[in-house]
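This report refers to the structure that appears directly beneath it.
A single protein chain has been omitted from the complex, and every remaining protein chain is retained in its original position.
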Amino acid sequence: MSTATDTVAVTGERRLTIAEAIREGIAEEMERDPRVFLIGEDVGIPGGFGGAFGVYLGLPEKFGHDRIIDTPISEKAIAGAAVGAAMMGMRPIPDMQYADFLFECMDELVNQAAKMRYMSGGKLKVPLVMRCPVGTANRGAQHGQCPESYFIHVPGLKVVAPSDAYVAKGIIKAAIRDDDPVLVFEHKLLYGSKGREQAGGLDLTAHVPVEDYVFPIGKALIKRIGSTITVVATHLTLYRCLAAAEELAKEGIDCEVIDPVSLQPFDTDTVFASVEKTGRLLIAHEDTLTGGWGAELAARVAEERLFSLAAPIKRVASYDVPLPVAPILEQAVVPTQARITDELRKLAKV
Amino acid sequence: MSTATDTVAVTGERRLTIAEAIREGIAEEMERDPRVFLIGEDVGIPGGFGGAFGVYLGLPEKFGHDRIIDTPISEKAIAGAAVGAAMMGMRPIPDMQYADFLFECMDELVNQAAKMRYMSGGKLKVPLVMRCPVGTANRGAQHGQCPESYFIHVPGLKVVAPSDAYVAKGIIKAAIRDDDPVLVFEHKLLYGSKGREQAGGLDLTAHVPVEDYVFPIGKALIKRIGSTITVVATHLTLYRCLAAAEELAKEGIDCEVIDPVSLQPFDTDTVFASVEKTGRLLIAHEDTLTGGWGAELAARVAEERLFSLAAPIKRVASYDVPLPVAPILEQAVVPTQARITDELRKLAKV
Amino acid sequence: MIPIDISGLTRDDAMHLYQEMLRIRRFEDRVYQLFLKGELPGTLHQYQGQEAVAVGACQALHSDPKNMDWITSTHRPHGHALAKGVSMRGAMAELYGKATGCCGGKGGSMHLGDPDVGMIPAIAIVAGGISVVSGLGLAFKLQKSGQVALCFFGEGASNEGAFHEGVNFAAVQKLPIVYVCENNMYGASTPFHKTSLVANVADRAAVYGIPSVIVDGMDVVAVRTAVAEARERAAAGGGPTLIEAKTYRFAGHSRGDARGYRTREEEAEWVDKDPIERMALAITSTGLADEAALAAVRVAVDTELEDSVEFSRNSPDPDPSDALTDAYATPITIGASS
Partner (left out) sequence: MIPIDISGLTRDDAMHLYQEMLRIRRFEDRVYQLFLKGELPGTLHQYQGQEAVAVGACQALHSDPKNMDWITSTHRPHGHALAKGVSMRGAMAELYGKATGCCGGKGGSMHLGDPDVGMIPAIAIVAGGISVVSGLGLAFKLQKSGQVALCFFGEGASNEGAFHEGVNFAAVQKLPIVYVCENNMYGASTPFHKTSLVANVADRAAVYGIPSVIVDGMDVVAVRTAVAEARERAAAGGGPTLIEAKTYRFAGHSRGDARGYRTREEEAEWVDKDPIERMALAITSTGLADEAALAAVRVAVDTELEDSVEFSRNSPDPDPSDALTDAYATPITIGASS
């Protein structure tokens, strides 16, 4: 698994982008389980896009239009159909072109998907996997949000946020096999190699073995071992933290960087163990600060490991404003590598 | 203002229930500002309910059906109409019969109400006041949620949660006069005196002066002064904390109980000052634990006042499950007075 | 009062329909008493007056466990549950919040259901069932199982976006779904004509390219016939049908509704169409059976009913610890804090 964290290609490795890895993961699960199907807008139209980010290209030819279902622009219908089909023994993969549109089907997710099993006294299950691309990319306030934190607050839902191809393939397969509703949040700029520059120049592909594997929901990854500060981050921000860590290593600030991968359930044990070692914690995410998942993690540490802390817990996140479109404004909102480096430096000094 | 916290009636006082206070506050604002109007389901039908909890009874007779607008069962239309009218210079008060239905109009709230001003470069404003009754009352998973925490995570929205008649009237008036979208969360069991038993037997009415006043958004109230533990809580849970505090006072545990009133913006200064004094913090809310507003408050204290803490921060909230209907199950989920008392005792000992 | 037309029905068939409707009526009346006595927690949305719709519709569905039809229901599900086969004991115990309830005390009045008989927990979000039923139909279509999903909803629900998205999607996908709109003229206190410029919900089907029919919702046989036809079309791949049953709720919207928004005259007109009385009249006037036979049915129903009350009273409460199970099929450690 540590290969997932390599940032330089080793010859002989099979390095894929996240888009390729997810496509492969979905295809494999559709092969092995006839109950799995895809449903969403523009997912399978011949001559179309293969989903908003091309992840599904080639799948309709393989699996046909019974299992790759194109819908009207009707998010409630998509989510509702997924919830209903899941209860009847299917394994739907509903697609949201942009996570920003989840707000159009919140009722189906929060009041139906998350509660049906409980209301039935445990007689039903709702296995579905909602794919939700997040992340700002100069598209403005309604096409760049990172809404994952809303969903960790919904008992009955599981939330994951893979950041590299190895994890992405493994966890989408785990999510499809899971008996509960899982929301998978993926960052637009990490799908291919376009985002490389934004990611501090780090390679965004990862080795993906050909053998079948799953990456378990609820397990974090230590992406960099260190002793000075524990850093927990996801998606593009994770790469910025890794780049910042390399930069600071030269100054003798040795960061331990953790990719939580799952946001609900959350692998607090891995974070606790690291904080016991470092005594310092910085949490970084592109989601806005107030009420973000970083708040929950900080609260748990302040409750379970308060006496391990040698310094205040620091959160670096997008400021509490909608997303502006101008690149210069956008970068003034999101957690940049510069801001992260700066805060880490300060934190090391406390 | 301290009269708002009295729990015994003083002769000559004008004690109102929260329902009466809100009705009075809305009526006064409709009197003074012709731009204010009410819109929602079953709000003004002759012979009807005056809203799900009777708060609007009498208003249609006073203000007519142009300003008390009954709608189809269409939450998106209600919220959308409010957003649009607000931008055109009106001051709508959209009504959600139960806060659980907010999930049907999340897009209008999160993507439109909260972002329109920002996207316009500050040229527009969206002054609306969404009324949202919360709280469990044996109605099951879809009619008892406390979804306020989702909205503190939405930059552009303001969130308040009044817990007594004095504050309720003052803050609904402040919200109506505010130039931004404000969501007002009120607890069903606190509207009248029905909830008294659930509230540890405390009187739920409060003195409400006849003179015009507003209670400012962003200001917390110290409901009980103490020195051992700082307790921050809202709604029904606030009363349980107050009752627990009296109980524990006999044991020499002297709690300072704070009603934050506003959740976004949040009066952290009042909490910080109290924590500096007590060194101990317990946060309690009926909203579920993970990702609740208590997490954000805990994170801020762990960041800004870590070294004032003599003990871990404790959160007492509803467990992370949907709401069951059976009273015995429901009470096993929500933060009861017994659980609060128990946790306070433990925390005092750390 | 005008008896319904039961020509062609056998005695057993007619008596069965009568009994099924009576089970709901007596259940609801008894539940109301129990509620007033403080034996039942929460609130109630009752079904008296609409029995012909639930019974007529469910009687047209397949209940054979191997390819069972399913239903979705609303905040007003007692009648649907009993008609679909949820046991009276299971339904009553659920209202009591007992461990023996059909949802183990986790669902309650607004969420009655039982997967074992083809009913998912009722969805109390208006039109929520219209969103979800698409998935039931889609699953049956993909599984080529021949099953059909039936969705009950009120006329008020037809103003929700979920109605538009759900019915349009089902129509385009030709899903095996039967939509049964119970138009009881009011959504809570609000008359339908104040919320729609078209008089009939059925009129809305045309824009989705699916057939619709308006049926007398106070006539159990008429409802069953309409649903049976729609069910066959759906099962044969003909896609969904929208059936609008004109009916009336005799009780208030929820307990403690003084019904000030409608007239006593209007209520009286509809009570004169009481679906159970009209059925009884049809049975006796056609000589299919006599008063004594009907009385025997009433006794049988009351026996079942009292048994369900006794059963519920004597049933154990759920264990408080049960509250923390069933949120997930694969449990996760619930938040660290208490």
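So that you can tell them apart, the chains are marked A, B and C in the order they are listed, and the count of residues begins at 1 in each.
Quick note on the criterion: contacts are C-beta pairs under 8 Å (C-beta built on N, C-alpha and C of every residue); 3 or more make two chains touch, one makes a residue touch a chain.
Note that the structure is a prediction, hence the values are computed from the model and not measured.
Note that the undisplayed chain, when the full complex is considered, contacts A, B, C. Of the candidate positions B:Leu16, B:Val43, B:Leu59 or B:Met90, contact with the unshown chain belongs to B:Met90.
When you scan A:Ala141, A:Ile171 or A:Val271 for touch with the missing chain, the hit is A:Ala141. Across C:Gln59, C:Asn168 or C:Ser308, the residue that sits in touch with the chain not pictured is C:Asn168.
Residues of chain C in contact with the chain left out of this view: 159-165, 168, 171-172, 194-198, 203-204, 206-210.
Where chain B meets the chain that is not shown, the touching residues are 37, 66-67, 69, 71-72, 74-77, 79-90, 92, 107-108, 111-112, 116-125, 127, 155-156, 158, 178-180, 218, 264-265, 268, 299-300, 303-304.
Residues 41-42, 45-49, 70-76, 100-101, 104, 137-143, 288-290, 314-317, 319-322, 324-333, 339, 343 are the ones on chain A that touch the missing chain.
Here, only the chains that are shown with their structure count from here on.
Note: the chain lying farthest from chain A is C, by mean C-alpha position.
Put simply, the chain nearest the middle, going by average C-alpha positions, is B. Separation between the centroids of chain A and chain B, computed from CA atoms only, is 32 Å.
The geometric centre of chain A is 41 Å away from that of chain C, both derived from CA atoms. The multi-chain contact residues of chain B, meaning those touching 2 or more other chains, are 100-101, 104, 140-142, 288, 290, 314-315, 319-322, 324. Each of the following residues of chain C touches two or more other chains: 101, 105-107, 111, 123, 125, 128, 161, 326-327, 334-335, 337.
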